[in-house]
Structures are given as C-alpha cells and as structure tokens.
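For reference, the structure I am asking about is given below.
One chain of protein is taken out of this complex; the other chains stay put.
The letters A, B, C and D name the chains in turn, as written, and every chain counts its residues from 1.
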Amino acid sequence: MDKIGINYHSILPELITSTVAIVIMMVDAASRKIERRIAGAISLVGLAAAAAAVVSLWGRNGETSFNRMIVTDDFRLFFALIFLVVAILIVLISLRWVKEEDLPTGEYFALLLFATTGMLFMSAANDLVMIFLGLEITSISTYVLCGYRKSDLRSNESAVKYFILGSFSTAFLLYGIAFIYGATYSQAMKTATTNLQDIAARISSGQLFSEPMLLAGAAMMLVGFGFKVATAPFHIWSPDVYEGAPTPITAFLSTGSKAAAFAAFLRVFVLTFAATAVAKGTGVMGSLQAVTTNALIVMAILTMTIGNLVAIVQTNVKRMLAYSSIAHAGYALVGMIAGDWRSVAFYLLSYVIINIGAFAIVEVIARRGDTRTEISDYAGIGFKSIGLATALSLFLLSLAGIPLTAGFMAKFLVFKQAWIAGSTANNSMLHVLVVIGVINSAISWYYYLRIVVAMFFAEPAQEFKAPAVARSLAAGLILAILGTLYLGIMPGRVLDALESAGAKTAAMQKK
Amino acid sequence: MEQTLFIIFAVIAVASALNILIQRNPLYSALSLIVTLASLSALYLTLHAQFIAAIQVVVYAGAIMVLFVFVIMLLNEPKDVPHIEKHKWLRYLAIPFAGLLIAEMFYALPLDKQIAFPSIPAEQADTAVGTTWNIGTALFTDYLLPFEVTSVLILMAVVGAMVLARREGD
Amino acid sequence: MVPLSWYLGLSALLFTIGAVGVFIKRNAITIFLCIELMLNAANLALVALSGFFGDVGGQLFVFIVMTVAAAEAAVGLAIVISVFRNRESLNVDDVDTLKL
Amino acid sequence: MLAAIILAPLAGALILGLFGKRMGERAIGFIACSTVAVSAVLSFYVFFANREALEAGTKIHEYLFTWISVGQFRADAALLLDSLSGIYILFVTFVGFWIHVFATGYMHGDTGYYRFFAYLNLFMFAMLTLVLGDNFLLMFVGWEGVGLCSYLLIGYYFLRDYANDAAKKAFIVNRIGDFGFALGVMLLFSQAHTIFYFSDPARGTQGAFNWAMTQLADPFTASAIFAGGLTTIGILLFIGATGKSAQIPLFVWLPDAMAGPTPVSALIHAATMVTAGVYMVSRASSIFIHAPMAMMIIAIIGAATALFAATIGLAQWDIKKVLAYSTISQLGYMFLACGVGAFAAGIFHVFTHAFFKALLFLGSGSVIVGLHHEQDMRRMGGLKKFMPVTFATMLVGWLAISGVPLLSGFFSKDEILFRTFTTAGLPDAWPKILWIVGAITALLTAVYMTRLMVLTFWGSERFSESHAAHHDTRHSDESHQSVTPHGVGPNEHEHHAGPPRESPRSMTVPLVVLAIGAVFAGYLGVPEGLSGGKIPNYFERILEPSIAHPQDAHSGSPIRQIIGEPAAHEKAASAANAAPAAEDEGHGTEIMLTVISVIIAFLGIGIGWSWFNRKPLWQPPRLLEDKYYVDEIYNAAIVQPIKVGSTNLLWKIIDVGIIDGAVNGAAYLASRIGNAMRYMQLGLARGYVALVVLGALLIIGYFIMK
Partner (left out) sequence: MTDYLLSIITFLPLAGVVALILVGRANESTLKWTAFIFALATFVVSLALPFGFDSAAGYQFVTDRPWIEAFNLGVRYHVGVDGLSLWLVMLTTLLVPVALISSWNSIHKYQREFLISMLALETGMIGVFIALDLFLFYLFWEVMLVPMYFLIGVWGGERRIYAAIKFVIYTVVGSLLMLAGIIAVYYLHGNATGNFTFDIPTITQAVQAGGLRIDPRTQSWLFWAFGLAFLIKVPLFPFHTWLPDAHVEAPTAGSVILAGVLLKMGTYGLMRFNLPLFPDASREWATLISTLAVIGIIYGALVAMVQPDMKKLVAYSSVSHLGFVVLGIFSFTDQGMQGALYQMLNHGVSTGALFIIVGMIYDRRHTRLIKEFGGLASVMPVYSALFLIVTLSSIALPLLNGFVGEFLILIGTFTSNVLPYSKTFTAFAATGMILSAVYMLWMYQRVIFGETHNPENQKLADLNGREKLALAPIVVLVFVMGIYPNLFLARSDRTIKNLSERFNTVVAATKTGNEPMQASTEKR
C-alpha cells in the first residue's frame, strides 16, 4: 500500500471541506426548522479547520502522495490558503444573502464547499488527472451556483452560457491532455504519462513521442486554462456570466475559480513546462518556452487592454467589475510570464480579498434580487452611507492600484518581477509588456473612479436609504479591509513566506 | 480485417456525428450520438480496451444518453414557434473553422509515426492493459485518489442537478 | 493492424465535428450532445494511445472522463430544465439579454 | 548714515501706509515732509562732509547685509557714495522735499491724502535706493521700485479708467525696458562675474567697472551689437534706460502718465525718476566708452527723441502734456550728451532740468488748482494778474528751459550742444548732424514753451467762457479730470466754481525756492569755454572721478588701441585724433556755438511770442496734435494682435482645441475602442464559442507552426 503512498494527512484539507459539505447537506435535510444560518456556521468552521489542516502541512517540501497524484509543496499550500480565504469571505458575505433571497441554504454552502474542494485539488494536483478532476468539480459546482436563482432570467442565462462555454473549453483542455499524454510516450520506458513531474522530466530530456503533438497539446491546454482564467480572447464568457450570476457567486467566480485556474495554469505551464521568459531551455523545451511565452505575452496584452477599455464604457457595476477582473487576470499573467508564481500568488491573494470586498458592497447595495447594479444606482450614496461608500472606494482604488493597499503591492510585485525577468532574459518584450500594463493601470483608474464619482460627486438620482448591513457581512468586509490594508502596508511577512516558498519550489524543481 | 472493421465503424461514427449536426430535432441528434458512441465502443474493442468499451455502452450510451432523451421528451419544445435563423454568419464560419481545425490537428498528430500495437498472445489476452482486471487494479491502487474524488464529483453533481431541476417550493 | 494514426485522425475528425456543432446548432441540448461528442473524441484518442502504448493511464483517464461527462450532463440538463421553465425555449440564441 | 537717507522715507511710507488712514492731513503732511527733510539734510551732510574724498574719486561703500548670494552670484544690500550718486541724492532730496511741501497744499482735501504721501515717500525711498545702490541689482530694486510708485501714483485717481490705463501702460512699458536692463545685467555678470560697480576691498568683492576698464573696446561695427560683448551689454542697458527715461521707442507712457496728480508729474515724471536712465548710463560709463557703437546709438536715439517730442509738444493743448513732451525732449538731450561721451554734461542737464522742470510742473499745478482743475490751455489765458507768484516763477522756468543766457538751462544745454559738435566718438558728419538736430530742438523748445506761457498767462481770459465754446471732443475726456462721483479727485470744488486765484503759501513757497534754483543751479557748472576757464566747472570736476571719459583713450588705456587703430576703424580713428585739436581750439568754438544757441533761444521766443499772441488758438497740424499716431500704431501693431492672437489662437484653438482636444480625444478614442470591442460581446453564446474556436485556431496554429 505504501507503494502508492496513501497519506490521508496530505489531503486533509480536501477531506475536511468535502466532508463538511456532506455534513451540511445532512444537517440541512435533517433540520428544516433549525435556523438556516447553521449551515453557514458549519461551513465556516469547516473552512477554518481546512485552513488549519493546510497549516499543519506546512514544511513538507514537495512530498507526494497517492501515486504522486498529490504534491504537498508550498505552492499548493499557499494557493490552498487563498482558496480558503476566498471561501471564508464568500460564506460570510452570503450568509444573509441566501436567507434574504430565500434560496436553498444547505445546498448552497455544500456546493460552495465542493467547489472549494475542487479548487484545493487543483492546486494540490501533481497529475493532469487530478487537475482535470479538480477543475471539473469547481466548474460544475459553479455552473450550478450561477443558475442558483432559478427564477431569475439573468441567472439562468448566466448558467447556460457558463455551462456551454465552460464545458466546451473543458473539451479542449481534455483533448490537450490527451495530446500531452500521447506526446510524452517514451520509447525507452514504454509508458506515457500524465504525471507532471514525469512530463517535465521527459520534456527536458527530450524523450518524446512527438514534438508537434506536445506543442498542440500545450496550445489546447492553454486554451482551456485561458478560458478558465478568462484571458482574451477566451474571456468572452465572463462579463455575461458575472453579470448574470448572483452577486456573491460572481465574487466567487471572479476570485476563487480564477485563482484556482491560475494555480493549475501555473502548475502546468510554469512549474512543469517552465514555459517562461526566464527559463532558457534548448530543443523542445526551448521551443515550448518560446511559443508559450510569446503567446502569453500577446494574451496578456490583449487581456489587459480589452478588459480595461471595455470596462470604461460599462454602465453596470457588476459588468464593469467583470471586465475589471479580466484586466486583472492580465496583470497576473504578467507575473506568470515572468516565471514567478510567487508574485502571481501574491497578486491573486490581494486581488481576491479586494474583489470580494468590492462585490460584498455591490451585493448590499444591489438589494434583493440584484436589482440595483447600475452605476446610476450609486449616485449620491457616498455621504448617506459613508461607511459602505468609503469601503467600496478603498476597494476600487486598491483595484486601481493605489499604494498602501494590497492592489498596489501586488501590481508592483508583478511588474517588478516581469521587468527583472525581462532584463535578465534580455527580452525587451517583457519591458514593453510592463509598460503596457502600466498604461492599462492608468486607464483603469478612469472606470474605478467613475463609481467613486457617482457615489460622492454626483447628486442622488433617487431616494436612497442606507441599506442594513448584516453582521456577518460586516465581518467579511472588515476582514477584507484589514486584508487589503495589511497586504498593502505590511506585506513583509506574507512576502517573506512566499519568498522562501519560492526558493523551495525552485530547489525541488531542480531535483 | 481489423482495418475493415475500423473503416466501417469509423464511417458510421463520423456519419452519425454529422447527423447530429444535420438533424433539427434534438431527439434525432441524440439518437445519432448514441450510434456514434456505440461505434466508438466497437472501436475500443479493436484496441483491446474491453472495460472501456463496456462502460461506454453501459454508462454512456445507456445512462447518459437516456438522460438526454428523457429530458428532451420532458421539455418538448413547442414546434410551432417559427425559427428565424438569426445568426447565419456562424454557419458560414463553420466550414473554414472546421477545415482549419482538422488541418492543424492533422499537422500536429504523429500521423507518420508508426508504432506497433503491443501484440499480446491470445493466451495472455487478460494481461492486456484494457482488461477489467488491469483497469480495476489500477483504479484501486495508482488511481485510488482520482477514483475517490469522482465520487465527490458525482455527489456534487447530483446535489447541483437536484437544486436546479426541482421546482420552486420543493 | 490498424495504425495509430487512423484512430487519432478519426478522433480529430470527431472533435472537429463536435466543436463546429457547438456553434452552429441552436438547440441547447444538441449543443450538449456536441460537447459530449468532443469528449468522446478525446476519449478515443486516449484509449487509442493507451492501447498502442500499452499504458493503462489513458484508459483510466477515460474512465474518469466518463464520470465527469455524466456529472456534466446531469448538471447541464438541470440547467436547461430550469431555463426552460422560465423561457419555454431551448434556443440558446434567445438567451441573449446579457451582452455588450 | 547712507542707510538712514534711504530708510527715512521708507519709515515715513510705512507709517503712513499702515496708520495714515487715522491721521489728520497736517500730521500726514508733517510726517511725509519731515522724513524727506531728514534725508535731504543727511544727504547734504554726507555730501559735504565727504566732499574732498568725493572729489578725489573715493568710493564710499556702506555694507548693510548680503541680500542674495548663490554660487558666484552675489548682490549685497550695500550703498555706494561717490560724486555721481552724491549729486543725485542732493537734488533728489532737495527737489523732492519741496515737491512734498507743494503737495501738502495741492492735495488738500483729497480723501486719499495719506495714501498719496505714503506712495510719495515710498518713491523717495526707491529713488534713493536706485541712486545709492552699490550694484546693478540694487539699482534694479530702485529702478522697479520707482516704477511701482510711478504706477501707483499715476493711477492714484483709481476711479478714472484712463488713469488706470495710463498707470498700467507706464508700468508695462517700463517693464519692457527692464527686460533689456535685466538682460544687460545678466550679460555683464556672465562676463565680469560680478554685478558690483566697483571693487570693495573691505568685502573682497570685485567691481564690474573695474573689470570693464581692463577690457579692450569693442569694434565700431554693427555686428558688435549682437556679439555679446560690451556693446551688447551697453545696448541692453540702454533699452532699460529708454523705458525709464521715455526715449524712442518706449516714450509713449510718459505723456499718459500726466494722469497722475501734478506733484507726481513734477517729482517723478520730470525731475527724478525719468532721469534714472541717464544716471544709469552715466554710472555705466566705463562700459559705454568701450562700446562706441552703443554710444552712437544712444546719441542718435537721444537726438531723435529730442526733436520728435519737441514737435509734438508744439501742438498739445493740455498744459501738462506740453510739459510732458518737453520732458521727453529734454531727456533726449541728456542722452545725446551721454552718447557723445559728455556724461558730465548730461548729468549737469539732469541737475538743472530737475529745477526748472519741477518748477514748471508745479507752476502748472498751481495754475490747474487756481482754475479748479482745468488743464486745457484753450480755456486759460491772462492769468498773470490773477496768479502773480505763479506767473513770476514760471517765467523763470520758461526762460531757463528756453536757454536764455545766465539761467541754468542755458549752461547745461549749451554744454551739450558744444560737446556734441566737437565729439570725437562719432564718425563722419554725425557730430554736425546731431548738433543741428539739437539746435532745431532748442528752437522748438523755445517756441512751444513760449506758446505755453502766452496761452496761459497772457492774452484773453478764456477760462470763464462757456464750456461748450471750445469744446474739442477729442480732448474733453482727458481735460475734465476733476469730475468724479465720489470726490476722490483733488479738492471737491465744483468745476469753474469761481475766478482763478493764487495758490496757498504751501504751494507758492516751493515755487519760489525752485525758481531760485532754476536761476542759479547752472552756475555750478559753467562751461569752461564760456568763462574762459576763469570760473571752474565745478560740476564737471567733481563728477570727473565717477565717470569714465573717452578721453581716457589718450592716456593709453586700451580704448585708444581700438578706436585709434587707423587701419581697422578709420572713421572712428580720425574723429578720435581730432579730439586733441578740439581741445585746443575748444574755447573758441564753444563761444561761437554759444552765440548761436543764444540766438536760437531768442529766435524761438520771438517766433512763439509773435505767432501765439496773434493766434493763441491756432490749430496745429493734426499729425502733431495726434502725436504721430504712435499709440495707435503700437496698439494696432502690437497690443491688438497679441490680445486677439492669445484669445483666439492660443487659448481657444491651441489650448482648448488642440491640446485639450488631444487629451479628450485620447479619452474619447479609448472609450470608442472600448465601445467597439464591446461588440465582441453580443450576448450570443454560440458566437462566443466561435470566438473561442478562433482563438484556439490561432494559438494552436502558432504553436505548431513555430
């Protein structure tokens, strides 16, 4: 048995989340009369426990288990923490919402936790099978969540579109995996593989069945992952889906599933294919790196530019934030192109906190049924509901990248890493990329500030009564604000942790 | 002989796959897909993947497609709604896109790479990779975790489908 | 023996048919069918490769893909049902209120 | 000690400015006059206590503090007394004091009394700073300071738009001159690395003039003007002078400046401030003598201005305007003197002019007050019996300016004409041409001054005639200054309230004092030729050490090598070589020239007398009356194009249209692009799929093609 390395500790976080999901459903089914809040409470406890489990795993340097399906390295744990943070915040901001919207509570939290489980597997995966599975768990549960408000046409539409496009892109991913599987067949070993470490080894040693097949497979996986993280031109689904989905779910989609997709994306492309600007391989490795890097650069530029420019002309806040999150995927890609997953991880950590914060407020202001999400609905609310408006301004400015907030540190780190990567690799395309990123950031100020303008500068267009803020949501907001500021002002500890994590991953990679 | 079989099933598969696109009624499309799946199952057999071939029929053509057909019957879209073809341009895209995609795939696939199918003596047929034994063993050893995780996936899908499909107020 | 390339070619053909079908068919269920076809094309490739390589991994992958396909189908059909309840239509072109 | 001279009026200005509003007229007048008196007394004391040292050419420095010091650049708040500044402070404080006294009477009853004297005191401070500063920057302080006070005082009647316009015009035109001045100073600094006039061993500072004296003279060529050498410095400084001293082309502000109260015109726009340019040129004589081309330009501009202004003066109806143009003309004389190297003669004319022109202005002020603020000479006449003291004193002034022998103007003007005629610094026939211009100007001066006197004091009494009788609409608005709604103008008498009457004592006493000065001031500097060397030209002698002379060329200073080089600059050289000869026969020539100018003076008076007694209201040529349309030309050629160009081209087209248009256009473009890209998002799921396929095709294609 030990041959396959069964190690339940190594999947403890995933075990906990999935178990808790099941428990919630059972509790929910058993106790209709019990305050529905209990489901939320249970999930919070479960997520906290999962987080503890993640922490307990810290320090296992690239230990693998379950026939090397799972790898426990800092990359995994760091991303796991990001997902858990997302999940906790989402639970907090949707506790009241689920009740207000009168939606099935138990299933809601169960699905959230399942999705989280899938995400956790995606970061823990050391095998394309696990990545595929994790991705599907996440996707399928979020398909459901998008359509969760069944009576709402927008929610339906969101679900349909997400499902069609999502499963379509999954097919591409799968086909890509098949190609990779085929390409990695080693005549010598008489085996093909889906194990990431083996793939890396075979690519770098050039023991391949077919090189074009590898490249085509990589390309198709790029399409699949590109779709999941919503990079142009595969971003196309996200504005519609984000706008139509219930607000907390939009928050979840734009943060959690995006971060998870990035985790898998990084795991495959950076940690396995090492397809980055800095790594300098020869042969297949080299050409894979070159094409991927170039493709990613183009995609990143497109993503940032489209995201930002189209966001300018939006009138719906959710949709604007959707485009904003497309743009942010572009910035994160910059870090990825730099070959530095740490900066991407930090970027995503910052981004998820800020974005959930922003969506939380959008959710509060939208009221029941997501009715008030136009920018005009925000007119003049600034001084009537100053706490919310200030918090939203903070989040928006942070998204724009104002210093002293997480958004700035994140962008700064990403750009810095990309610049340095460009300098060391002598690839001036990266410098161009950074400059374009920076210009895009400037453009983004315009639309983020539009909301601020509406809130504080414009005269109220209609009667506005300050909405009541549930305690749970307030807690979530405060956490988000604290997180935003903490990562912006005192990012030292997190960065230190990441840095050492990165060093270890790099060392492991060399082995 | 195997080549003949292959050609027969391949033609059936492709033809019925095309039929999916040609049929306007989703029910016929579904039935076409079943034919395709069945012919694929046959092809799996030619690859000595008995287990997969079996569940292809049982699970896929059986369970999943039944579900489809069921839903199609259930929803029974009103026929009298005249359908104006709104986005014809997508159709015109189909040909070049399909052509390009095929071309790219064929360019990428190792069509020139000849690799012999591992010849297994008849007496050792049960050692072929595709046997239930082999698959089962792998499933509960090397692929234990994915196998277990699929259960989570299924459970989740059940929950999700139930939430969405049940009527309000249930 | 049938060469590997035949299987892969067939798989590519089916994949393409599926992919094209997704954007030329208007009926949501037909679209799902096309997606299933694409998954099957991938399966065919995996099984063929697995068979020729003598490596069991591919077929296990196919097994998992099938489960995934099942789950996907279940959820997808549920979504279609819930949409149909509101719209009385399976035409995905009608589902276009969210745009621009 | 020197500091006290400049600070006393400043103290007065501060006291009046801050607390004057609550003081009575007497207290205000007392403070104003006494602070100037303190300056005057101190000036006299300082001058005479150091007379010998000054005659010996000693530079007395008084260091107060370092004002600006950056790198090499250093400008101290330090004062310099030498004979030039000594003479200046003498007459500035003296004349200034009496004008203050006059003003206490003139401004009686004005609501802005304290303000007026605060400004006037401030002016004294600035003027004295200008004179006493020991470096160019401090001179510039005074230079701009007097400009400011001039601005404030011209615009003193701030309810009147034309006064405000005049004030603004004065300041701006002066600024144009200052522009040249400042550049001149900078150019000097860039070469001499100092802006101090003279080296001061006590501070270890170097002097620009000490430096200049070690330099070779610039060549006498037009290209020297732009060469960035001493000639350029000289020209730039002279541009400053043309602004302050109202020379062509920047003279336009001075006639308008008459919008200010008359004492202001007397003090600032006749006696002191406007001569600052002459002071500056004389002060920088060490530079100018090394810049023959600049000298020539100064001489030509001076002569041209003198003639030009005199012709205009001939045709003005406003008594003060006549005097204003006269001032411009006389200033032209002074520059002519400087231009021909007779700096001392120029200063001497400044000195005598201060007396008689202040006298004439104050006299006209007295007339104006006597006539209840009537300035149009067409409504005067026959005043000599109503205002005897005014008449008598103005008579002196008239004769002095006309160049009647034995009065101050005679000596100084004569000296200038003589030095022009005999100058060695100008080539060809230039000395003679300039002399003829000067002589014609002298003739015209006598004519227009006679006209002024005849129209004012003799002839029929036109002041009681009806307003409309001689109403000349073109001038009426300027002549009727006293009609002000709030009575801020001097005196609140009704217009034409009663018969003319003599002015009070406070006004007549200064007139008498200045008249005495106008008679005798000239005797300080009787040209040596006239007295046959018996009366020493004390004025010139004491100025000698403060002024660099072209004659230095003979004593072997470098200038000789340039101008005296026949091969290089033949024309200049011949003139220079003629100089020693001139000195020998100088006395004879001088007497001959003197005779000519005496004849000119009497001829002018005669012409004026006979003509204007017969036809007092003779209509002069329009061209002259309208001042050659210079203001109109400037307005049409410079002011309007700038205004219209700035509004329409710069602001509306370039700024709002192009630059802002580009900025907004970029924003618009971004949103257009954004809008266009929105249309990828048609809401059509199948379309999205197609796009994904397209993307996939591209990526796969790229990957496998590579």
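As a convention for this text, a residue touches a chain if its C-beta (ideal position, glycine included) is under 8 Å from a C-beta of that chain, and two chains touch if they have at least 3 such contacts.
No experiment lies behind these values; they were computed from the predicted model shown.
Chemist: Shown chains touched by the missing chain?
Modeler: In the entire complex, chains touched by the missing one are A, D.
Chemist: Of the residues D:141, D:287, D:306 or D:518, I need the one that contacts the missing chain.
Modeler: Considering all chains, including the one not shown, the answer is D:141.
Chemist: Which one, A:27, A:298 or A:420, makes contact with the chain that was left out?
Modeler: That would be A:420, which touches the missing chain.
Chemist: Touching the left-out chain: which of D:108, D:168, D:203 or D:384?
Modeler: D:168
Chemist: Since one chain has been left out of the picture, which residues of chain A touch it in the full complex?
Modeler: Residues of chain A in contact with the hidden chain: 342-343, 382-383, 386, 397, 401-404, 408, 412-413, 415-417, 419-420, 423, 431, 434-435, 438-439, 441-442, 445-446, 449-450, 452-453, 456-458, 491-492, 495-496, 498-499.
Chemist: Please give every residue of chain D in contact with the chain that is not shown.
Modeler: 65-73, 137, 140-141, 143-145, 148, 151, 155, 158-161, 164-165, 167-168, 171-172, 175-176, 178-179, 182-183, 185-187, 189-190, 228, 485-486, 642-643, 645-647, 650-651, 654-655, 659-660, 663, 667
Definition applied: only the chains that are shown with their structure count from here on.
Chemist: Once you count every C-beta pair in contact for both, which comes out on top, A-C or B-D?
Modeler: A-C is joined by more C-beta pairs in contact.
Chemist: Just give me the whole-number Å value for how far the CA centre of chain B lies from that of chain D.
Modeler: 103
Chemist: Using mean CA coordinates as chain centres, what's the gap between chain A and chain B in Å?
Modeler: Centre-to-centre distance between chain A and chain B: 30 Å.
Chemist: Suppose each chain is reduced to the average of its Cα coordinates; what separation in Å results between chain C and chain D?
Modeler: About 97 Å separates the centre of chain C from that of chain D.
Chemist: Mark out which residues of chain C touch at least two other chains, giving numbers and ranges.
Modeler: Correct list: 8, 15, 18-19, 22-26, 31-32, 50, 53-55, 57, 60, 64, 68, 71-72, 75, 78-80, 82, 85, 92-93, 95-99.
Chemist: Where in chain D do residues touch two or more of the other chains?
Modeler: In chain D, 678, 681, 683-687, 689-690, 693-694, 696, 700, 704 touch at least two other chains.
Chemist: Provide the residue numbers of chain B that touch chain C in the complex, in ascending order.
Modeler: On the chain B side, the touching residues are 2-3, 6, 10, 13-14, 17-18, 20-21, 23, 26, 29-30, 33, 36-37, 40, 43-44, 46-49, 51-52, 55-56, 59-60, 63-64, 67-68, 71-72, 74-75, 77-78, 81, 83, 86-87, 90-91, 93-94, 97-98, 101-102, 105-106, 109-118, 129-130, 134-135, 138-139, 142-143, 146-147, 150, 153-154, 156-158, 160-165, 167.
Chemist: How about chain D: which of its residues touch chain C in the complex?
Modeler: Touching chain C: residues 678-679, 681-687, 689-690, 693 of chain D.
Chemist: What does chain B use to touch chain A in their complex?
Modeler: Where chain B meets chain A, its residues are 104-105, 107-110, 113, 115, 141-146, 149-150, 152-153, 155-157, 159-164, 168.
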